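One structure is given below, represented as structure tokens, and several questions about it will come after.
Note that one protein chain is taken out, while the other chains of the complex remain in position.
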Amino acid sequence: MAEHNTNMRLKLPVMCIVLEVILIILFGAFVEYHPDAHARGWHQYDVNNKTSNPDYENEFYYRYPSFQDVHVMIFIGFGFLMTFLQRYGFSSVGFNFLIASFSLQWATLMQGFLHGMHDSKIEVGVESMINADFCTGSVLISFGAVLGKTSPVQLLVMAIFEVTLFAINEFILLSVFYAKDAGGSMTIHTFGAYFGLMVARVLYRENLEKSKSRSTSVYHSDLFAMIGTIYLWIFWPSFNSAITAHGDDQHRTALNTYYSLAACTLATYAFSALVNHEGKLDMVHIQNAALAGGVAVGTAGEMMLTPFGSMIVGFLAGTISVLGYKYLSPVLESKLKIQDTCGVHNLHGMPGVLGAVVGILTSVAASKEVYGNGLELFKLGDVFEKIQNGRDSSTQAAMQAASLGVTLGMALLGGLIVGLILKLPIYGAPPDTLCYEDAIYWEVSVLSLEKILYAKLHVSYMADVI
Amino acid sequence: MAEHNTNMRLKLPVMCIVLEVILIILFGAFVEYHPDAHARGWHQYDVNNKTSNPDYENEFYYRYPSFQDVHVMIFIGFGFLMTFLQRYGFSSVGFNFLIASFSLQWATLMQGFLHGMHDSKIEVGVESMINADFCTGSVLISFGAVLGKTSPVQLLVMAIFEVTLFAINEFILLSVFYAKDAGGSMTIHTFGAYFGLMVARVLYRENLEKSKSRSTSVYHSDLFAMIGTIYLWIFWPSFNSAITAHGDDQHRTALNTYYSLAACTLATYAFSALVNHEGKLDMVHIQNAALAGGVAVGTAGEMMLTPFGSMIVGFLAGTISVLGYKYLSPVLESKLKIQDTCGVHNLHGMPGVLGAVVGILTSVAASKEVYGNGLELFKLGDVFEKIQNGRDSSTQAAMQAASLGVTLGMALLGGLIVGLILKLPIYGAPPDTLCYEDAIYWEVSVLSLEKILYAKLHVSYMADVI
Partner (left out) sequence: MAEHNTNMRLKLPVMCIVLEVILIILFGAFVEYHPDAHARGWHQYDVNNKTSNPDYENEFYYRYPSFQDVHVMIFIGFGFLMTFLQRYGFSSVGFNFLIASFSLQWATLMQGFLHGMHDSKIEVGVESMINADFCTGSVLISFGAVLGKTSPVQLLVMAIFEVTLFAINEFILLSVFYAKDAGGSMTIHTFGAYFGLMVARVLYRENLEKSKSRSTSVYHSDLFAMIGTIYLWIFWPSFNSAITAHGDDQHRTALNTYYSLAACTLATYAFSALVNHEGKLDMVHIQNAALAGGVAVGTAGEMMLTPFGSMIVGFLAGTISVLGYKYLSPVLESKLKIQDTCGVHNLHGMPGVLGAVVGILTSVAASKEVYGNGLELFKLGDVFEKIQNGRDSSTQAAMQAASLGVTLGMALLGGLIVGLILKLPIYGAPPDTLCYEDAIYWEVSVLSLEKILYAKLHVSYMADVI
């Protein structure tokens, strides 16, 4: 990167203010409350039906607790997971906070334009909030691939494009192919990972080892990261079930994810110890691979995968994820020149593809015998509504497969183009010597040299530190 | 402060035990389960209606998830937000824990006496828990203004009075003026901030710079504080919607808050970089100003503010909050002698007043056209139930304005009187030289002297750690 004027005093404010003003104008022009959130809309029903619209049927009560769990994953989960770097905690949590806040607004518009318009208005409600957070998750996955090597302005530019492409890809999968992907193995994880990896490829830094001393963790940074990991792990059942159909679908998706993650965790510990010469566990694996089980049931979780099936999938996901960190990531870096800071290929890429494949296989197996009236009685958004409407299960499986292909294509091509845009030397990216360093973009309190030298005078002060 | 005997061995136990005994006696005399939580009460309905009372209509299911989110905000959110000080983490989380535990019990009684009595009993249930937590939030805001300069006994005394005044103010606003203020822009934020600022004014310490070395953050303390910030940010939609009416009201309030906060965050990053000479982001702004968007829609959030309106409000709130931290806080300290440790004026004070004003304006705009049957069909607790009952919207707006005035008056006068009470040299407040210091009130593990003496060799290392 040629440009090393990392001063953000103009770039960042201009970027944020212009973007927010555009967002506000577009929201003013196009966004309206969903009837369930609209004073007139919700109470109007009463009159039409000559009966009061019972409050407990408001969509809010079916989905808001799940939304809040997802919200925790996006802001605490992703944010703290990335604090593992010793000198990049402010940026990890802070840039995560910034780009997520932007992305969820932009995603509301992009997803709305593509598949949420009613009378030329985008209707927002608890479902649109969940979907916007989902799209944001995809951007944060890509962020993980370029963590430490990008400026906040660069990240915002990436988010603008990625959200847009995400919405298009999601539209194709869900509204053209009628594929099922409630937890986003394809739309969120596969897309976010391969998009981010391609961007990282384009932004390859030959001299990144100059920042090597900062590219590892320290003791407390690993503990902060565990906050992110554990929250992601806990709430993943809510993530996968947040927009599945009411009733058995939400219930089953949560169960499947719960078992998949538990099995994945045992696999992660097993293989983490196995691939280490001294049999020691590696925090990188625990922080990441243990989550692969959630990714891998993102497509099939709402289907009749059974707990048995979920555990097998989770176990496989944990296994390939650890092996990926150990054996594949170094190859990606040395051969393919992909410097994947957080190893998103291992946590989101491969497990996402696995999840898509599991979705294909589980779709093939969909039958009247297994789903009973769950296939016959049509209910909007139910698993396999298209099968209910006459599509056979092998066609469904083919559409699932096509969805994986389209997602990979969109992610790689999109990542390539956006990567080239991000390579322009105008965003104030850090120099190779100052990657993974908070102090470029943040006021960081440091002890001045002289204070340290005289630290002996300040016994009580030093006591602080520990 | 004359008294520097900070030994709590008698003061604190006596205070805690006496208070808790009084609480227990008063609870024994006056508190009863709300029918929705009462074995006899809940099942009795069955008989009267000759029909079973469906469990899904129990208030618990409408509000308990929101309550838990609020609960996280009070204990984790506020508690960790204040851990930013390098040597005051135990006190921040720990005193927050203590005074919140006291306040929620005391608030249950005070709010109950004033507007929750049924047959001379206070009925408690999920709504009373939320309201008690809300009142507690106000006390914690004031705590932010005096953080580091007060003893736990002093804080408990402050809480006794502040909770009482809060309940009176809330009674006037909600039950006399029938103002709307579901998220508490006025009752919680404006009241808590100006009350705390006045207390801080009275407790002004001329020689506070003697503790200056401890009044800033260190690297990890800022990360701990971000846990608080992010949780407050995530759950603010639940906070503002926790006691709004069922159905569209809760739904809409959550939406408005979500968008306001997102817009506020972009404004915060923009102005934080803009006001810094090197364009660097300041953790103080990110930790605090990004939350102002939640405060500023605390009154109008339940109204038909629209996402568009919410985003404008959020953007303004973030802007004034950052500018307040940068330009106003130093003036408050130097000219008005208000040492506002956490800058509650910027996070709760000004955004709270902004929220009240937005509430006035949005009330004026309330019309049949916008609210439809939401204004006509009477439902207890609905937005503008008074308008539904014949009050016109400009009267409602006037009542909203009067509420802001009363709140400011109560807060400033109350803060003055309580400040004077707290100035008495009997509470074991810390001396000027030992403010912002955990070791006064807590057992703190320290390094042995000799280890410290040899620490000087590790300059760069040390810099990392802190």
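As written, the chain order gives the labels A and B, with residue 1 at the start of each chain.
As a convention for this text, contacts are C-beta pairs under 8 Å (C-beta built on N, C-alpha and C of every residue); 3 or more make two chains touch, one makes a residue touch a chain.
Model, not experiment: these values are computed from the prediction.
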| item | value |
| --- | --- |
| Touch with the omitted chain, as defined above, among B:Y64, B:F113, B:F171 or B:Y204 | B:Y64 |
| Residue in contact with the excluded chain [from B:L81, B:L104, B:I234 or B:A429] | B:L104 |
| Among A:V14, A:L174, A:M283 or A:L434, residue touching the chain not depicted | A:M283 |
| Residue touching the undisplayed chain, where the options are B:V31, B:V157 or B:V383 | B:V31 |
| Absent-chain interface as seen on chain B, which is shown | 7-13, 15-17, 19-20, 23-24, 27-28, 31-34, 36-44, 46-47, 53, 55-56, 58-61, 64-65, 68, 71-72, 75-76, 79-80, 83, 89-90, 93-94, 97-98, 101-102, 104-105, 124-126, 129, 152, 220, 224, 227, 440-445, 447, 451, 454-455, 457-458, 460-461, 465 |
| Chain A residues touching the omitted chain (full complex) | 56-57, 61-62, 65, 69, 86, 213, 216-220, 222-223, 226-227, 230-231, 233-235, 237-238, 246-252, 254-255, 258-259, 261-263, 265-267, 269-271, 273-274, 276-283, 286, 290, 304, 306-308, 311-312, 315, 370-377, 383, 463-466 |
